[in-house]
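Scroll down for the structure; my scribbles are underneath it.
Complex shown without one protein chain; remaining protein chains in place.
Right after this comes subunit A.
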Amino acid sequence: MKRSKEKALQQKEADDGFGFFSDVITEEMKQGSNKFIVETSFVPCEDLIVGRLSFQGMNPVIERIMQEEEDAKREKVAPKVEADVSDNEMAHRYSTLVGTIGRKYNKKRGHTRAHIHKGESRSSAPKKKKLKFLKPQED
């Protein structure tokens, strides 16, 4: 009983609300889709510039702003390509550093092995003699 009363009350409230706003809610709001954007100004439609300009030093403040805008536009058109170090230079430098940097990625064990391997390949390297006990002279 209580529940149905609540329901009826809610329905009545909704109807009242609808009646209250009926003059504000138009057919457009009920049926229209939102694929249209209404723009009241010509400026974005025709891409108009801001009509405040200065030429040949009449107003340095305005001219500075104009220059900044032009620079920004140019930068947007052609993004900065030049780097401090060219790709070729970088490649050349890295080619000489391959060994040095490569060592960084070896494990310690690998590191020593690499050394041994290097030593074997160099056959001319003198082998260490085993140290013997040197008897002191008795003179």
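Miscellaneous remarks
What we mean here is this: a contact is a pair of C-beta atoms (placed from the backbone, for glycine too) under 8 Å apart; a residue touches a chain by one contact, two chains touch by 3 or more; residues count from 1.
One rule holds in what follows: contacts and distances are computed from a predicted model.
With the options "Elongator complex protein 6", "LALA0S01e04280g1_1", "Centromere protein N" or "Exosome complex component RRP40" in hand, the undepicted chain maps to the protein name "Exosome complex component RRP40" (source: UniProt).
Touching the missing chain, out of A:1, A:24, A:58 or A:131, is residue A:58.
Of the candidate positions A:1, A:24 or A:38, contact with the hidden chain is made by A:38.
Within the complete assembly, residues 27-28, 31-33, 35-59, 62, 65 of subunit A touch the chain that is not shown.
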